[in-house]
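Removed: one protein chain of the complex. Kept in place: all other protein chains.
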Amino acid sequence: MIDYVPIGLQLVFAALLAGAMLGLSSLVSRRPQSRTDLSPYECGVDLLEPGGKRYTIRFYMVAMLFILFDIEAAFLYPWATVFRDLGLPGFFEMAIFIGVLLVGFLYCWRRGALDWD
Amino acid sequence: MDDARAQPPSMRPVPPETEDALHGDTMVVNMGPSHPSTHGVLRLVLRLDGEVVKAVQPHVGYLHRGMEKIAEGMTYNQFVPYTDRLDYLAPLSNNVAYILAVEKLLAITVPPRARVIRVICCEIARISAHLLWLGTGALDLGAATVFFHTFRERETLYNLIESLTGGRLTTSYTRVGGLSRDLPAGWADRLGEFTRAFPKVLDELDSLLSRNRIWMNRTQGVGRISASDAIAMSLTGPNLRGSGVALDLRKTEPYSGYEAYEFDVPVGREGDAYDRYLVRLEEMRQSVRILDQALGRLPDGAIAVDDPKITLPKKERVLTSMEELIEQFMLVTEGIKGPLGEVYHAIEAPKGELGFYLKSEGDKSPYRLHIRSPSFISLQAVEKMAVGGLLSDLIAVVASLDPVMGEVDR
Amino acid sequence: MDPTVTRVLAEASVKIALFFGVVLTVIAYMTWVERRVSAWIQDRRGPNRVGPFGLLQPLADGIKFLFKEAITPPHVYRPVYLLAPALIFIPALVTFSVVPIGPTMSLFGRRIPLLIADVDNGILIILAFASMGVYGVALAGWSSNNKYSLMGGLRSSAQLISYELAMGIAIVGVLMATGSLRLTDIVTHQITNGWNALWQLPGFLIFVTAAFAETNRLPFDLPEAETELVAGYHTEYSGMRFSMFYMAEYANMITASALATTLYLGGYHVPGLAALGLPENAAAIVQVLAFCLKVAMFLFVFVWVRWTLPRFRYDQLMNLGWKGLLPIALAHVLWVSFLVLGGRA
Partner (left out) sequence: MEGPFIEPRPPRFAVDRLGERFPGAVLEVAEFRGEITVLVPKEVIVEIARFLRDDPATAFDMLTVVTGVHYLGRDYDFEVLYHLYSVAKNHRLRLKVRLRGNETVDSVTSVWPGANWPEREAYDLVGVRFHGHPDLRRIIMPEDYPHHPLRRDFDVEGGPSEIRPEGRVASPGFRDMESV
């Protein structure tokens, strides 16, 4: 575990750096000069309707698909590292696993989950 | 209502709420008037479902200066500077368009040298306007480098325009009955250098975009409009020719002697943004051809009609001769009186048919002046072209229509 | 405290401090390089006023960012809005920690490996920290409470995760060849068996393509596509907070370049160096320079591509990721398995 300590340390350093930069800037930076500075950007005209509405489902679809395939990738990693030792049986086991996922992927593809209009 | 109840549950039409639940709320977004891609102060109010454009409503008028009203109080020559501000990317051709309408009203024929120079002006304006369209259009789709290359070439043209007219953007070059001044010494040779060098630059720009896979994907099939729709929507210029209609006023209703020049009218096939892009690119090549021919036949002689009722006398004569002094005084204070009547004259401006309707009641200023600006008319096609497409396509559509707000709002 | 821990902490602190110094300088000068190279491509001059060749321009920019109005609009969700830049910036700086920039050096009587943390699953650490960036982007877009920001944030998160997938699966080929997740092992394996790019070209190309998308660079810069979404997820940010998004982008570019070098171009390996018989430290310095050269080459390609290509459309981008790169990456894994099973690699 001692190997991981430097990463934690770097995390702390990076956080300190970020904090220092933001802190310093908030100390010396110019204050907003007018109310217009604080208004939301809407191409120079008044807001037509507030944000914060429900958004189209397609993006969530991508997220769901991502989770599925990221799990696949997560399984692939340990398998890949010991692939040489597993040999042919290991290859077929993984081929079946990927094959099952691939069928699901093709199903999503055919059903248009990956289409945008 | 009773019908719905009579049906078994499974037969009932799916209520619209279910669809909405899948798609989320639509979002109303302003694109413009202050937006990086709207070419001035065009404001498009969009209703978006995610990335899909459900409705577009253009709002124009942010640049309205009341030009048509101003013209009612101006003499015919005084209005020339206002035409600079129409399509401010091609002021020279606006000057020509306006003055041709006035000369049609007054039935004036200008000397041959003036006519050739006017052709040169129109074609310089076309190249310069198309270059800007190409640069900003490419920038809109993310290809920033094209922008700078086109601007380098425009700089050459602007230097030429500056030494010709004294102004880079506000040229005000034409006068009723001719031009404000003759070509400076050596100017034709400088233009010749440009026409020799420019085709290579066009090839470069061509090779940056025309066969670029991303560029083709972004523009092909985007903003498609059929030939009959384009005609019904009154599209003109490259926007119409992109749909395959070979309508070019330089060919169909030639003015300033265009019938004597050899050039082709490029047309598209699909009527999409890519075709409009190809058409404009080829038009620049044809403009170079016309410029070469014009330079080759540039006649000597006067650049304005010799009629004291129409053009100002020479300055040195005004200072030494009583007669010319009176003529100058009369022309400046009284202006040129138009006959009773109305005319409409249009030229093939870079953006399309730029027409001026003049109604004269016999006064020194028009009773009514109406500007038929191509951008204003073609902008109404945005809705038809963009609805149902993606937000990114809308950018390509607006870029490919090439609207200039100075001309839209007037 | 345990003396080993103290020693590790001290050593790591020095390395991290050095690394931050170097990487922040490189980030600053990448902005200068970007502007000068783009100017060169576009036939103009670029920044050349501040200092010789405009070399002090990044400094001037930094000072400007520091003093710029730091606007916190009243309509934002404040805690998240303030945290989001840091959420992007911090992981971007940490990702590099497991990448070896050279072999070991002998200094002060100790052998010092030229990387910050030599851990046994370095690849996972990198992917983990790289995916952290998505949170920053999505939260920045959401908390800004602005439509352009929201769209930019959502576009960006969808894009980042889509290409992360293709990238992750492309890397599997390297892991199969090496049999280890440790980056130093991957480098040493390439030293003995040849660079991975030579026989895993599809994987390499997928990795580089995905790297462009992961760093939001053209032709994949849709999240901030200025002509569509004004400035995307950082529309409502200004001053130092805005600059942190900017710096994170460059930090990610550097990390992606370093990773591509390590995974596919033999890392710090210089072919034929061993034959010269240089002393260990001198050889290490040459190798570090070689590593930097390879990274610089990638960085140049990043800049070059940005100023040459137009931008993808959103559906085209997603199609390329899901229907193009992902299947190819899987096929690539299959191909590498055959090679490995066949005893080729």
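Miscellaneous remarks
Every chain is named by a letter (A, B and C) in the order it is written, and numbering of its residues begins at 1.
Quick note on the criterion: a contact is a pair of C-beta atoms (placed from the backbone, for glycine too) under 8 Å apart; a residue touches a chain by one contact, two chains touch by 3 or more.
Computed from a predicted model, the values in this text were never measured in an experiment.
Looking at B:42, B:90 or B:110, the residue that reaches the missing chain in the full complex is B:110.
Contact with the chain not shown here comes from a single listed residue; of B:57, B:159, B:207 or B:321, that residue is B:57. Residue positions on chain B in contact with the hidden chain: 28, 30, 43, 45, 47, 55, 57, 59-61, 64, 66, 68-69, 72-73, 100, 103-105, 107-110, 112, 115, 228, 231-235, 245, 247, 252-256, 341-346, 353, 355, 357, 359, 367-368, 370, 372, 376-377, 379-380, 409-410, in rising order.
One rule holds for everything that comes next: only the chains that are shown with their structure count from here on.
Annotation: 15 Å between the Cα-based centres of chain A and chain C. Each chain gets one centre point, the mean of its Cα atoms, and the points for chain B and chain C are 45 Å apart.
Contacts with at least two other chains are made by residues 27, 29, 35, 51, 390 of chain B. In chain A, the residues that touch at least two other chains are 42-43, 51, 55, 59, 116-117.
The residues of chain C lying in touch with chain A in their complex are 4-5, 8-9, 12-13, 15-17, 19-20, 65-71, 73-75, 82, 85-86, 89-90, 93-94, 97-98, 116-120, 123-125, 145-148, 150, 154, 157-158, 161-162, 164-165, 168-169, 172, 175-176, 178-181, 230, 235-236, 239-241, 244, 314-315, 318-319, 322-323, 326, 330, 333-334, 337, 340-341.
In the complex of the two chains, the chain A residues touching chain C come out as 2-7, 9-11, 13-15, 17-19, 21-22, 24-26, 28-33, 37-43, 50-52, 55, 59, 62-63, 65-66, 69-70, 72-73, 76-77, 80-84, 87-88, 91, 94-95, 98, 102, 105, 109, 114-117. By the touch criterion stated above, chain C contacts chain B in their complex at residues 38, 41-44, 147-148, 151, 155, 218-219, 221-222, 225-228, 230, 307-316.
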